[in-house]
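Every protein chain but one is kept in place in this view of the complex.
The letters A, B and C name the chains in turn, as written, and every chain counts its residues from 1.
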Amino acid sequence: MSLAETASQEVSGSTQPVLSVRNLTTSFKVENRWRPVVKDISFDVAPGETVAIVGESGSGKSVTSLSIMRLLPKNSSRVEGSVRLTGRELLTLPDEQMRQVRGNEISMIFQEPMTSLNPIFPIGKQIAEALTVHKDISKSEARAEVVRLLEKVRIPNAKDRYDEFPHQFSGGMRQRVMIAMALASKPKLLIADEPTTALDVTIQGQILDLIKTLQDEEGMSVLFITHDMGVVAEVADRTIVMFRGEAVETGPTGEIFLRGRHPYTRALLSAVPRLGSMADRKLPLRFPSISIETGEQVELQEVTDTVARNKLPIVDVRNLTTRFDIHSGLFGRKTGAVHAVEKVSFQLFEGETLALVGESGCGKSTTGRSVTRLITPTSGDVTIDGYNVLQLDKTSLRSMRRSIQMVFQDPFASLNPRMSIGSAVMEPYLEHRLGTKGQARDKAADLLEKVGLSADMMGRFPHEFSGGQRQRIAIARALMLDPKVIVADEAVSALDVSIKAQVCNLLLDLQQSLKLAYLFISHDMAVVERVSHRVAVMYLGEIVEIGPRAAVFENPQHSYTRKLMAAVPIPDPSRRGIKRNTAVDEIRSPIRPPGYVPPPRQYREVSAGHLVQVS
Amino acid sequence: MFTYTLRRLFFAIPTLLVISFVIFALLDLAPSDPTGDLPLTIPPEVREQIRASLGLDQTFLIRYLKWLQQFFVNEPLNLLESLTGWQFGDGERMRVLSWATRSPVVDLIVQRLPQTLWVVGLAYLFGILIAIPIGVISAYKQYSIFDQVGTFVSMVGYSVPTFFTGIVMIVVFSSYLQWFPSVYDTNLRVTDLDSLWLQVKQMAMPVAVLALYNASQITRFVRASMLDNLNQDYVRTARAKGVKEKAVLLVHVLRNSLIPVVTVVALGVPTIFSGAIITEQIFRVNGLGQLLITAVQGADIPLVQTLTFIFALLIVLFNLIADVLYGILDPRIRYD
Amino acid sequence: MTDASATAPLPGIAPSRSVAGDIWRQFRAHRGGLAGLFVFVFIVLAVYVGPYIHQVAPNTINVRERNQWPSWAHPFGTDNLGKDMLAQVLAGGRISLAVGITAMLLALLLGTLVGVLSGYFRRLDGPLMRMTDLFLALPLLPLLLVILMLFRDTLRSAFGPETGIFILIVFVIGITSWMHTARIVRGDVLAVKSQEFIVAAKSSGMREHRIIIRHVLPNVLSSIMVSATLGIASAIITESALSFLGLGFPSDFPTWGRLLYDGANFMQLTPSRVLWPGLAISLTVLSVNFMGDAIRDALDPRALKR
Partner (left out) sequence: ERGTDGELKILFWQAVSTLNPYLSGGTKEVYSSSMVIEPLARYDEKGELTPTLVTEIPTADNGGVSPDMMSMTWKLIPDVKWSDGTPFTAEDVVFTWQYCTAPDGGCAQAAQYEGVKSVEAVDPQTVKITFSEPKYYPYSAFVGAQSPIIQKAQFKDCVGAKAPGCTSANFGPIGTGPFVVKDFKPNDVITFEANPNYRDPAKPAFATVTLKGGGDATSAARAVLETGEFDYAWNMQVEPEVLATMLQAGKGKIETAFGTQVERINLNWYNPDPALGDKRSTKEAGPHPALSDPAVRRALSMAIDRTIIDEAGYGESGQPTCNIVPAPDMYISTANDWCLTQDIEGAKKLLDEAGWTPGPDGIRAKDGVRLSFLYQTSTNSVRQATQELVKDMWSQIGVASELRNVSASVFFGGDPASPDTFQKFYADVEMYTNNFDGTDPEKYLAEWLCDKVPGPENGWQGQNIPRYCNPEYDKLVAELAKTGDLGKRAELARKANDMLTAEGAHIPLIHRGQPSAVSLSIEGLRMNAWDSELWNVADWSRKK
């Protein structure tokens, strides 16, 4: 237990807590029945303290925070129990007084930085609004204050950006704007509902740092909601674990990490990927799986070497370049191009997993789509399973597609909401006329079993499944054509930790049994470390470092690779409070003027197969 | 944004040429004839002469090219002359002449514009002004009594044809109550309070009929758009800031909801110029709609061609304006 | 491999159901929609079954009994030629409903086709949308005259006078009212097209037309449905406009719009002449609109989502 933790507990013992929640139960009216979603939760937040609520998706974390703010729809929700803010009961407060509390004494940051800002107002105005609704200050004063706040959250050029619109900001900057807005009136309590989930590792690091710093400066309390144990370890003094609407465990963060008693807590912890945990392994490793009911660890199956390096590579990419032209002016002249992928070369062997890592916008997805020719690349050579991909006509392109399949990031968007999963899975098979309907059904049933679902679910629709289940369905669909390669574009990024572990394990299983090759696109370094054989680091459309996983992770050579690793949160509460001091710089733009010739790149071989860009 | 607009304008030209050609060809195919209105006592030889004097004996292509020149060169020059007082050339330009009145088509249109704008335009405006609050409240109180009644009234307004509402109004307000005149006086000049009052009285019924119809449609759009936006995350953000409910609704949600509505409204503006044919006819507001319908019925082809083409022009233009407005209102769409 | 949540039923999930059942359940929850359905079914039944109960031919002329107020013999009164109004409203309903529904279907078909093509294929977008503009600008009346001139006799000889005119009218209304549907559908297709399941379908090697049919169309269905409900209303009203321009059905063929128009001048003499057709149109439109609302709610993916 660290010093800071003890201190905060002492404080909470002597003074009144800022927020005191007792027996909070929230129900929603569903089909004319009241269904409780949050059941009988109690906790306190002391002044200056950070309390984290963790739990899987749908466990009621957001509903808890919205109940405290009384922001749930009035006629379809019911909140019972007591919520006290410095002793004042909030649940029975008249609406007008509650409004005064919101944004003034309690502020909130939401999960989705992309949609939480009003798209048609300048960000400065939106922050200023938070000031003017509660305080009687002049316009110019408000403006000055907003600029100060923007500077505080490290928005470069704060003065000039006052009048810019949310869409002109990157996700990370928007989240910082949200923070500035929440801090505007110096609240006693900040509720941060998954403020970093939607962001990149590097940006996430910046935001976490920022919240910590600001908390130190302003001395406010924070209620931090997340499902990422790594984040919890970094920020929280105390932690509440929620499971299906109930708080199953509460305690200081260190306690929870070391001696979590509830099986769910243990399951959650075991699934957290830790960077560096694979120190002396060559092969990928399954995530340990823990039964939520019993808390028992299920035996880990060792992964065998599946890579067939002696054969020809199944995917061979040489100097792949994809650019998107930018047209502007009266006659739509080309005024530049997004160099999304620039001279990328790599090989992928049967049974191998090559991970593509890098921050958002660096060209990972474009690479994946160019290889499958969903996007027509500008130049280069791609050979898949003997097909010269870039030269195929329409029919052979279709048959080539049988060899390479994709799995996408968003499990909610990648299945047609109006199609039963049975037909969704059978569809590619039937489309390629590989067999009769009956055969398709048998095969689909078989694959669904293989990905851990049951065949009698075929008549159901996507909305009846959880995110993890949907991702399994998407994998089953990809397998329907017996592909040799699967491009998994952020296939696990949107999933809960525990589900993420399951899906990763599934992918490893399938690789074992079907000798699949994966192009595994991800920005999650910890996951990449566990599942891949080789890793390629991309930056601004180029591969800056590529090599066997162990070599790249243990001996990162390129500065960008190092930065990427430094940003990964470490699930170790004892390191809490230590800032990484990641630089707050924005991603550079890959837009180049027309006629731009990229400089020739040289690679240095560090060790066998480990190449680093040098110039 | 600017170059984008310019480019769109530029591409509109070939579109318009094609449209004008199609309109021209279509009307040429139509079997109606300008001499159809004349009494049967006028013998066929005379009819033939009349047709010849209208230029109907020329080939289709020549008439089309002539019209193009008249419409795109001569008329704009004339307009410029009358506006600035400058003289271009000798002023002896062929103008697009209406067959029925033998007067320049453009003059006719200019003559009709005021009453069309006053009555149809005002009705459109009123329609919008009525529709927005009703739509907003209906959406905010979805499924409340207000919403249900609003929906009912707007549906009735939409489904009862204007020829019916118009006659009911005349019977009630002109015949029985004698409150409003049933015939619109296009000669009335508003010079003082009394004449203003007369003007208001004679506009009351046609405007009411049309405004009801317009409002019923726009309300549906406002309501749907409000409903879409009320569920957005940024609304929750605004509430979490402690913004007053009224401000949330009127500043945050309404502004966003109006974006799609603005396009709908902008695209509806050309219909003002095409006039509300039936309503104009019933109340004898001799505006552009009435001009068009008499021209069609009397087979006054140059007038129909020109009016229709102007209408097409407006549609293309307002399509563009809608796009530009969209860009202005929604910073996300701003190009360049 | 074990997975606790995969095989155990998820909380709050009922056993597998059909989409149709789902939609019907959602539909039922919408009171207005249910009422609309009742009224609509009632109207349809009335116009098709009614004539067996009220056995008066709609075009029996009896000049001696003209302009009568409602009575037992003529529950809706008579018109100025002494024709029974109830029989005419019933007969008119058959035609108006048939015209309304088929014209709406045609407009829908065209609108959806154009909308989907222009939304899905970028290259077609410009030309198709300009064509939409053109159709918006076309003057209806001359267009009608041309169409009548070109096709009436052919259709008349092929299908007989009534069906011929019916086809013509439906066609005319159809091709002049698809533009709004096209615009709306295009917008929706653009939104759907960018979703990942479309990319997924493409990457599995599906052909474009199959993607459109299986993935795009079902997802723009709800806005098509809304256009459909509005379409019926405007088709019924447009038909009446055609009738009084003399371009519609023969004059001894009652339709609701025509009855309303003809009756308008007799409003003071026999108000029942306008009351009933007017009511019939309004009720149909109203009920169809409420049904449309309910269907849209029922098809809303947000409602389908957990």
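Following the convention adopted for this analysis, a residue touches a chain if its C-beta (ideal position, glycine included) is under 8 Å from a C-beta of that chain, and two chains touch if they have at least 3 such contacts.
None of these values were measured; they are calculated from a predicted model.
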Omitted chain's touching partners, listed by label: B, C
Residue among B:5, B:69 or B:101 touching the omitted chain: B:101
Selected residue (touches chain absent from view) among B:5, B:69, B:148 or B:174: B:174
Positions on chain B contacted by the hidden chain, ascending: 31-54, 97-98, 100-104, 107-108, 111-112, 167, 170, 174-175, 178, 181-183, 185-187, 281-282, 284, 286, 290-291, 294, 296-299
Touching residues on chain C - with respect to the absent chain: 59, 61, 63, 66-67, 80-81, 145, 148-149, 152-153, 156-157, 161, 245-247, 250-252, 262, 265-266, 268-269
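Rule of thumb we're sticking to: only the chains that are shown with their structure count from here on.
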A-C against A-B, pair bridged by the larger set of C-beta contacts: A-C
Distance from the mean Cα position of chain C to that of chain B, given in whole angstrom: 25
Chain centre separation (chain A, chain C; CA means) in Å: 46
Residues of chain A whose C-beta touches two or more other chains: none
In chain B, residues with contacts to at least two other chains: none
Residues of chain A touching chain B in the complex: 69, 71, 95, 99-104, 107-108, 110, 112, 115-121, 129-130, 133-134, 165, 167-168, 178, 181, 328-332
Residue ranges of chain A touching chain C (in the complex, touch as defined): 30, 35, 244, 289, 291-293, 298, 369, 372, 374, 397-402, 405-406, 408-410, 413-420, 427-428, 431-432, 452-454, 456-457, 459-461, 463-466, 468-469, 472, 474, 477-478, 480-481, 502, 505-506, 509
For the chain C and chain B complex, residues of the former touching the latter: 32, 126, 130, 133-134, 136-139, 141-143, 145-146, 149-150, 233, 237, 240-241, 257, 260-261, 264-265, 267-268, 274, 278, 281-282, 284-286, 289-290, 293
